[in-house]
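Complex shown without one protein chain; remaining protein chains in place.
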Amino acid sequence: MPHKWAMVIDLDRCTGCEACVVACHAENNIPTAGEDQAARGRTKHWIRVERYWEGEFPNARIRFQPVLCQQCDAAPCEPVCPTYASYHTSEGLNAQVYNRCVGTRFCANACPYNVRFFNFYNPVWEKPLNLQLNPDVSVREVGIMEKCTFCVQRIHGAEIQAEAEKRELKDGEFNPACVQSCSPKAMVFGDLNDPASEVSRLAKSGRNTKLLGELGTLPNVNYLERNS
Amino acid sequence: MRALNDRGKWLVIAVLGVGLFIFAAKTVPFGHAQTQVTTPSPSQAPGRVGATQTGDSDVFTTDHHSAIAAMRDFLGLRSQPVQPIAFPHKTHLANNLKCLDCHAGADVGPDAAIPSVKFCMTCHLVIATDKPEIKKVAAFQARHEDIPWVRVYNYSQYAHVRFNHAPHIRANVACATCHGDLTKQTTAQRVVNLDMGYCLTCHEQRQAPIDCQTCHF
Partner (left out) sequence: MATLDSCGSPDHQLIRFIPDEDLVPGIATWKPSLCTMCGAGCGLLVRVMQGEAEVVHNGQNGLVQMGLAKKLEGNPNHPVNLGKLCARGQAGLQVLYHPDRLRNPLKRTGARGSGQFQEVTWDAALGELLAQLSALRTSDAGALAFLSRPLQGQRRELVERFLKSFGAPPAIAYEPLDEAVLRQANLLSFGHSQLPTLDLARADYLLSFGADFLGTWNSPVSQSIGYGEMRQGRPGRRGRFAQIESRMSQTGANADEWIPCRPGTEGVLALGIANVILQDKEFVHDAHSRPASLIAGWSDGLPDFTPEMVEKQTGVSAAAIARLAHDLTHSGLGAVIIGGPPLAHTNGLFNALAVNALESLVDAARNQPALLSFTPAVPFASAAAPSAKGPQSSFAAINALSQSVLSGAAHEPKVLLLDNANPVFSAPPATRMPEAIAKIPYVASFGSFIDETSVWADLVLPDHAPLESWLDDVPAAGAVSMVAGLAPPAVRPLHNTRAMPDVILDLGHQLGGSVAAALPWKTYDEMLQAAFLPLRKHPGSIDAKDDDEFWSKVQQQGGWWSVPAANGAAGRAAANAGSGSAAPAAPAAPPGARAAAKFAEPQFDGAPNDFPFYFLPYASQALGDGSLAHLPWLQEMPDVLTTAMWSSWVELNPQTAERLKILPGELVEITSQHGSVRAPAVLSPGIAPDLVAMPIGQGHINFGRYASHRGANPLAILAPLTEAETGSLAWAATRVKLARVGGVDQANLILYAGGMSGFPHEEEPHR
């Protein structure tokens, strides 16, 4: 059976520390936009931690929610792409094929989660910061869209390794960079088609909700609500 | 020429310029244009010191360093590599060396190594030391320099291809399938056009995955 990659994010464990944010930058060759471009809203954070204030002083509360590409099964970004750059893989990933993308940005308009990012300029790394670039991940140039891939390079790497060792992938043997860094283990990644996986077990939780699930996008990121 | 994000100009430039560029790309030899980059200007701290600039530019970018380079890339035009040493693959292979002896790593990982001059000299310290090309090799080592081999097979950055040798070798794809028959070549030449059609033909024949994201990510 093919894999169906999914994530569970337990909002009762998430502390808003943003280790996931920096881990993602380091893993996925995401350039920093710099002050000027950041002021224009052009930073690229494939994962962000949203925060929602509730109440007024002294009864103020905050809720944190990490938001990344939800890898929707019925992804609104896919049918609008004129070049089929945004499409669905057999493993349930919502993929972005950079060399098909011509930068219409229809997908970003269609995405209700605001998790697709356009390269307004060629990215720049001031040397030798470029020596950190991950050779397993493409460096995206001007004019194309990019977004969270669930660290597909790690998925492929683990699949190829398992194949070389003639064995099945083990649950939890690899994780996307955000999940790997997450200290309180708020994020869990795995195969929903494996009923024994931790992600399958957690997805059955009564606290499970989908972000904007009412839109019918069928996200593959599950949020477990806070208990209080 | 980097203002391609302005759609109006893009069209004009494309229509008027394409003929000129094809001409230029085919006839003008490759030149080392200095990269002109205006970075999102970080404030230069007074007293900033010590940044000895090495190399041609102090930034790394996906920007093409010249319009000609951009056009050549767009058209897939590549100059034939010129190697610093007239390396005879056929001689080495005839002496029973295997590809992986020098190009290590291809069977276990994504990349195939190009060995350093130290590796060459492990044999050529004693073998064929009188040949002029070997003397060149020895001279590199004497100067503590590595041989500046030019990569023959690699993908343009803009192809966004992540090729991995190991699964192909495990699937018994012969090296020659993609790299040509090196027993007949001296320096390696790009005899196989590794475009996507070439990959897909083989993947389809062998029922290997043809999902885009198998290679493009």
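As written, the chains take the letters A and B, and residue 1 is the first residue of each chain.
What we mean here is this: contacts are C-beta pairs under 8 Å (C-beta built on N, C-alpha and C of every residue); 3 or more make two chains touch, one makes a residue touch a chain.
All of these numbers come straight from a predicted model, not from anything done at the bench.
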Query: So which of B:104, B:138, B:178 or B:208 would be touching the chain we can't see?
result: B:104
- request: Quick one: say which of A:13, A:88 or A:210 touches the chain that got left out.
  value: A:13
- prompt: From the list A:5, A:46, A:117 or A:223, which touches the chain that is not on show?
  reply: A:117
Listed residues B:78, B:98 or B:184, member touching the removed chain: B:78
Query: For chain A, which residues lie in contact with the unshown chain of the complex?
result: 10, 12-13, 15-19, 21-23, 25-27, 32-35, 38-43, 45, 48-51, 53, 55-58, 60-62, 64, 67, 108, 114, 117-118, 120-122, 126-139, 177, 180-186, 224, 227-228
Task: Spell out, residue by residue, where the missing chain touches chain B.
output: 2-3, 5-6, 30, 32, 34-35, 38, 42-52, 54-58, 65, 69, 72-73, 78-79, 81, 104-105, 108-113, 116-119, 141, 144-148, 150-151, 154-157, 161-165
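The rule is simple: only the chains that are shown with their structure count from here on.
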Distance from chain B to chain A - Cα centre to Cα centre, in angstrom: 31
- prompt: Which residues of chain A touch chain B in their complex?
  reply: 33-37, 87, 89-90, 93, 95, 97-100, 120-127, 129-130, 133, 135-143, 149, 152-153, 156, 160, 163-164
Statement: The residues of chain B that touch chain A in their complex are 2, 4-5, 37, 39-42, 54-55, 57-63, 110, 157-162, 164, 166-167, 170, 211-214, 216-217
